[in-house]
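Quick one: the structure is below, questions incoming.
Complex shown without one protein chain; remaining protein chains in place.
Order as written gives the chain letters A and B; numbering starts at 1 within each chain.
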Amino acid sequence: MSVGSHTPGSRERRSWTVAVRERAVGALPPEKLLADKQPSYVSSWIYVFGVLSIAALLICIASGLVLTLKGPAWWHYTGVGLFFNSMHLWATELFFFFLVIHLWGKFWMAAWRGGRFKTWATGALAFLVSIPTALTGYVSQQNFDAQWISTQAKDAMNAAGIGSFFNLTNFGQMYSYHVLILPGVVIFLVVVHVLLVRKRGVVPPFEVRKTTADGPPGPDGRQTESGLKP
Amino acid sequence: MIRRRRRPLDVDRYREWKGGYRSYDLIKEFSIALGVVLAITLLLTVLFSSPDAKPSTIRQWSRSDPVDFVTTAVSELNGTSGTATYGPPYNHNGPGQHEWFINPQKWLGVSHPINTSRDYVLAPLASITGQPRLKSAIATYEAASSKQQTAWTGAYSSALGKAKVGPGDSVTLSQGSYGPVPTMMNSLLTLAQAGGLDGALLTSKHFYQTDYTKPLLFMADGSVLANRAQAEHLLGNQWGMMNETGSYPGQSWLWLYTFWYQIKPFSTSANADILVMTIMGVLSLAFILVPLIPGVRDVPRWIPVYRLIWRDHYRASAG
Partner (left out) sequence: MAAIFNLNHHPGYVHWHFFLMSWPNIIVIVAMLVVFALAIAIPFPRSHEPTEQRP
């Protein structure tokens, strides 16, 4: 039996692998996944802030990886360790900097239009999960900052009821969350977000047209009359 | 005739772009972005490095401010400290924060039990050997009624308000009816100043330990951390959540979290944390659901920033 055969008699024995592959390739064929063409309206610097955010995240992860290789106390005692800790901190600041600008751009473009709610939602979730990811990093520093932040923020966690299983003053737990669990969630959300962007494409501009009974708008988004409301 | 069209759902209208495309190099753009961000990160690292304010220890605290240390220790002994009266998840001695009938702090129960008089005073003192006078003092205290214990510790706490730092960072206070409490507190102070209490609170149950809850809560009950935090503008009422030690930029993305703590009723409420967490939880959910919220989702349409973003497209379409 050839791979991916669809003879009626073989439907019950259809391969799971084939099904997953066909679904994945159907949703994201290679020319869509790694496209070399983009819509003509993508013509603004605001569009680069998504990839800048991803770049900052990658540098954060890479510098964090170096920090984990030598253990959590290393950066306090060596210049090289302090260097990589600094890279990690500034990459985090840049990540949030670019992410906020990316978010503002997407809001003003109403980038959720055209069935792109999941793209917006995964992006928003990635931002929201990044916040406790950063928090667990701050309380893993093993310095005064960590002492203060953990003893203060624990009140918010306890009040919300999650302090019983998310203990900010437990360094071992917080280090695990920061190095593995939460970055894993962020990376997963970012991957899904980017795949959704590849699948759905970048949102087209608002059509600027008169609300008349003239018929449906043209498929290419051409402006039918000037200076009118969408 | 202009007929008001029902607002389209925008789903089909904007689902697919059927207009023109241009060449574009995804991998090259990503590579350039990575290079640019790496360069900026390196520049900031070389220019500013990163902060690393050394942690406080119980040893340092007990040497630099022995009166505050002993005052805190007595409050742990008589169950009046912040931790002792906190409630869940440390003990049942406080109601916890709540809003109306919603009390998740209480619902989740005591998961990290701390008995402050035992864990912070009696157990560390019991580990000291070769001191019969101390052993006798502990036995006297434990045998006394709770009313007697309260009388001793209450008198001692009041006297601490006028205490002086004596030779060798000891605490000197006026004569009074304190029972065995001075002997216990002096021994605890000596243990702390030698560094023994830092270790005892960390490894009281296990050799390997990564849970700093006990020593941290003990220090947080005193003034050592708060004094440093105030100097660095890290207190809650100083927008501290956003700040960093020194002149480093902090967590500007937390501006809305910390904002609520600056205004009434949150700034004066005993339930501020649960109230703020609720507000931020609702706003976070609303943030995710912006596309579904009428009004909010229409703001980009009403305030046409998009005309600037897509001006090239509109110009080309009109031309």
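Operating definition for what follows: a contact is a pair of C-beta atoms (placed from the backbone, for glycine too) under 8 Å apart; a residue touches a chain by one contact, two chains touch by 3 or more.
All figures in this text were calculated on a predicted structure; none of them were measured in a lab.
Novice: With touch as defined up top, name the shown chains that contact the chain not shown.
Specialist: Across the whole assembly, the hidden chain touches A, B.
Novice: Which of these, A:16, A:45 or A:77, touches the one chain of the complex that we don't see?
Specialist: Candidates A:16, A:45 or A:77; residue touching the omitted chain: A:45.
Novice: In the complete complex, the non-displayed chain touches which residues of chain A?
Specialist: With respect to the unshown chain, the touching residues of chain A are 31, 35-37, 40, 43-46, 48-49, 79-80, 82-83, 86, 93, 97, 100-101, 104-105.
Novice: List the residues of chain B that touch the chain left out of this view.
Specialist: Where chain B meets the chain not shown: residues 17-23, 46-49, 51, 231-233, 238-239, 242-250, 252, 255, 262-263, 305, 308-309, 312.
Basically, only the chains that are shown with their structure count from here on.
Novice: Once bound in the complex, which stretches of chain B touch chain A?
Specialist: Residues of chain B touching chain A: 1-5, 10-27, 29-30, 33-34, 36-38, 40-42, 44-45, 48-56, 86, 88-89, 96-97, 104-105, 107-109, 111-112, 210-213, 216-217, 219-220, 225, 228-229, 234, 236, 240-241, 244-245, 249, 251-254, 271, 273-274, 276-277, 281, 284, 287-292, 297, 299-301, 303-306, 309-310, 312-314, 316-318.
Novice: Would you pull the chain A residues touching chain B in the complex into a rising list?
Specialist: Against chain B, the touching part of chain A is residues 34-44, 46, 48, 51-52, 54-56, 58-59, 75-76, 82-83, 85-91, 93-94, 96, 98, 100, 105, 107-110, 112-115, 117, 120-121, 124-125, 128, 131, 134, 138, 141-148, 150-152, 155-156, 158-165, 167, 169-173, 175, 200-201, 203-208, 210-213, 217, 219-223, 226, 229-230.
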